[in-house]
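Removed from the display is one protein chain of the complex; every other protein chain stays in position.
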Amino acid sequence: MAKGPYSEKVMDHFMNPRNMGEIDDANGVGEVGNPACGDVMKIFLKISDNNIVEDVKFKTFGCGAAIASSSMATELMIGKNIDELLQLTNDAIVDALGGLPPAKIHCSVMAEEAIEEALKDYFKSKGEDPAIVDEMKAKIKKDN
Amino acid sequence: MAKGPYSEKVMDHFMNPRNMGEIDDANGVGEVGNPACGDVMKIFLKISDNNIVEDVKFKTFGCGAAIASSSMATELMIGKNIDELLQLTNDAIVDALGGLPPAKIHCSVMAEEAIEEALKDYFKSKGEDPAIVDEMKAKIKKDN
Amino acid sequence: MIYLDNVAGTKPDQRVIDKMMPYFTEHYGNPSAHFYPIGREAFEAMEAARAEVADFIGAKPDNIVFTASGTESNNIALKGFLNHSANKGKHIIISEIEHFSVDTLVTKLISEGYEVTKLKVDNGGLVNPSDLENAIRKDTVLVSIQYVNPEIGTIQYTEKLGGICKSKGVTFHVDAIAAAGYVEIDVEKLNCDMLSIAAQNFYGPKGAAALYIREGVKLMGLMDGGFQEKGYRSGTENVPAIVGMGEACAIAKAEMAEYVPRLEKLQKKLWEGLGGMFDFLNFTGHETRRRPGHVSFWIEYIEGESLLMWLSLKGFACASGSACSSNILAEDEDDLVASSVLTAVGVPTDICAGSLGVSMSRYNTEEDIDKLLEVLPETVQKLCEMSPMYNRDK
Partner (left out) sequence: MIYLDNVAGTKPDQRVIDKMMPYFTEHYGNPSAHFYPIGREAFEAMEAARAEVADFIGAKPDNIVFTASGTESNNIALKGFLNHSANKGKHIIISEIEHFSVDTLVTKLISEGYEVTKLKVDNGGLVNPSDLENAIRKDTVLVSIQYVNPEIGTIQYTEKLGGICKSKGVTFHVDAIAAAGYVEIDVEKLNCDMLSIAAQNFYGPKGAAALYIREGVKLMGLMDGGFQEKGYRSGTENVPAIVGMGEACAIAKAEMAEYVPRLEKLQKKLWEGLGGMFDFLNFTGHETRRRPGHVSFWIEYIEGESLLMWLSLKGFACASGSACSSNILAEDEDDLVASSVLTAVGVPTDICAGSLGVSMSRYNTEEDIDKLLEVLPETVQKLCEMSPMYNRDK
């Protein structure tokens, strides 16, 4: 088969998405995107008491890049602590996927945003101010 | 060989021009055309005392259609009397050639004009007014 | 691979290829070189092809201009005509479901002072002839409406539309690129002044297309150069492709009566098979006035590119009008443009939906359709399970 517009990694994650599904007792859920734009991404997080991602699942309506970005994102998240999660940028997802076509970079951005939303939901569920996520993100950006 | 832009008759006259050459003792010679335009046609007439074309020859600088038109014209002229010569139009030459491309019709017109010029020269050589040719031509046109 | 994207181009007929070959190897001359056989052979083959193209659409050879693509035919027709009649009027009418090569072109003209009316289509994709009648104004110079839409397969009432243009004295161009080889074309019956077809859409080669121009209709060529194609289209002609186009026309003329009913049968089979499959599958286009062998639909909850990719992995080549799959080479996501055809025929954009276009060729068999009907449910199911929208509203 000829190579497509996507890397082999993208194709692998598209065909065999990792961690696809929902977590019934998730303590953080984030959804981003817009059906009219053709992408909706939803991430379910289960963060343990010692701040480690114990489990993560995704559901995505979208193109090959969107599905592969979500799948890869979940792989990169598992076992990470919250700090590490906040450090996970879309660039890391793109790199891990072996690149994305320029017009599809936004799919990886959506994955990063879905993680943020899920984290905010997690803080909210713990009664904390979700704005902390934005602050921490801003701090990380500045430090880099 | 594939057919060219010219009919078989044109090709035949181009390859085997009839009556090519000069007549040393011609009593009527006509030349028309313009080197810059790519065509010069010269017709040599030998008209007998009883007004019959006894001999005719041509020399032509020009394209395939010009050479074939002159050659065909001489064929149509031989044995004709002056009246008949005046009746010989470019259409008759074109017909006899099995047609010419539209852009090359002017070659047959040149042949007709060369005949006229040769006739004028003939009248002049006999001490008559060459204008008679134009008059006779005009009359023929009107009668048709 | 089961190829079901024939609106994007068909596999050329082997007879077409065989006919072309000697024009690569033997008769390679330039058709403008009339004075030696190798050139003249090329010229004569081109003129024979012109006669075949003309015959295929009920025209005279003199009215056929060869171009290099459907897009070029449409561009010469529209720009060439408007550039020539610059001062005759500034109103143009098209439909809202035209191909980019008409829609983009005409839309750009607005900045040059043209007014453009884009006629609405109904849910079946049809322009209502009385809408055209009402839209024509005193200063209308040109109407351009496609014969068949490649995305939704709808066949317009082109004959009627042409009749209206004719009675009102307005020049009428028909983009018949998705129609040729599938729907009968007769420029007299259609009452059109110009008509575009492209060989690759009906078993001919890429690189050859044609524009029919009725006597008396004056155009200005797009390109300046040599004398080729009477100046409508300068540049050395692609002789082998033109020869192939002639053969494709001759074959289509001879064989449409055989393969069109066969395609209609396959279409019916697929339509019926899909009809009972999911309650969230919706057909697009018209149920009866459609290109034989063309079935198109949208499926809620799943996205078109993913559907295409899965079908490809399963061995099927289809099309989608989804934004994501539109322009994958773009440098920017803003250049991903969803088909406006689907919106025009009432597909709601505020829900998650993937569109799919299946366009068969005469090479397709019943088995191909059986296989597609077998594979589609599991594929859709897989994507539904992955979709955050599926089951949400249940």
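Per-chain residue numbering starts at 1, and chain names A, B and C are given in the order in which the chains are listed.
Heads up, the rule we're going with is that contacts are C-beta pairs under 8 Å (C-beta built on N, C-alpha and C of every residue); 3 or more make two chains touch, one makes a residue touch a chain.
Not measured: the values here are computed from a predicted model.
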item	value
Which displayed chains the hidden chain touches across the whole complex	A, B, C
Of C:L119, C:L263, C:M309 or C:A338, the one touching the omitted chain in the full complex	C:M309
Candidates C:L219, C:A248, C:I328 or C:L376 - the one touching the absent chain	C:I328
Omitted-chain contact residue, chosen from C:G226, C:G275 or C:P377	C:G226
Absent-chain interface as seen on subunit B, which is shown	4-5, 14-15, 17, 20, 31, 35-42, 59-67, 101-106
Residues from subunit C at the interface with the omitted partner, ascending	1, 3, 5, 8-12, 14, 17, 20, 24-25, 28-30, 32-39, 68-72, 74-75, 99-101, 104-105, 108, 198, 200, 205-207, 222-227, 234-241, 305, 308-309, 311-312, 316-320, 325-330, 335
Where the unshown chain meets subunit A, residue by residue	1-5
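Everything below uses one rule, namely that only the chains that are shown with their structure count from here on.
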item	value
Whole-Å separation of chain centres (CA-atom averages), subunit A against subunit C	41
Multi-chain contact sites of subunit B, meaning residues that touch two or more partners	none
Junction residues of subunit C, two or more chains touched	none
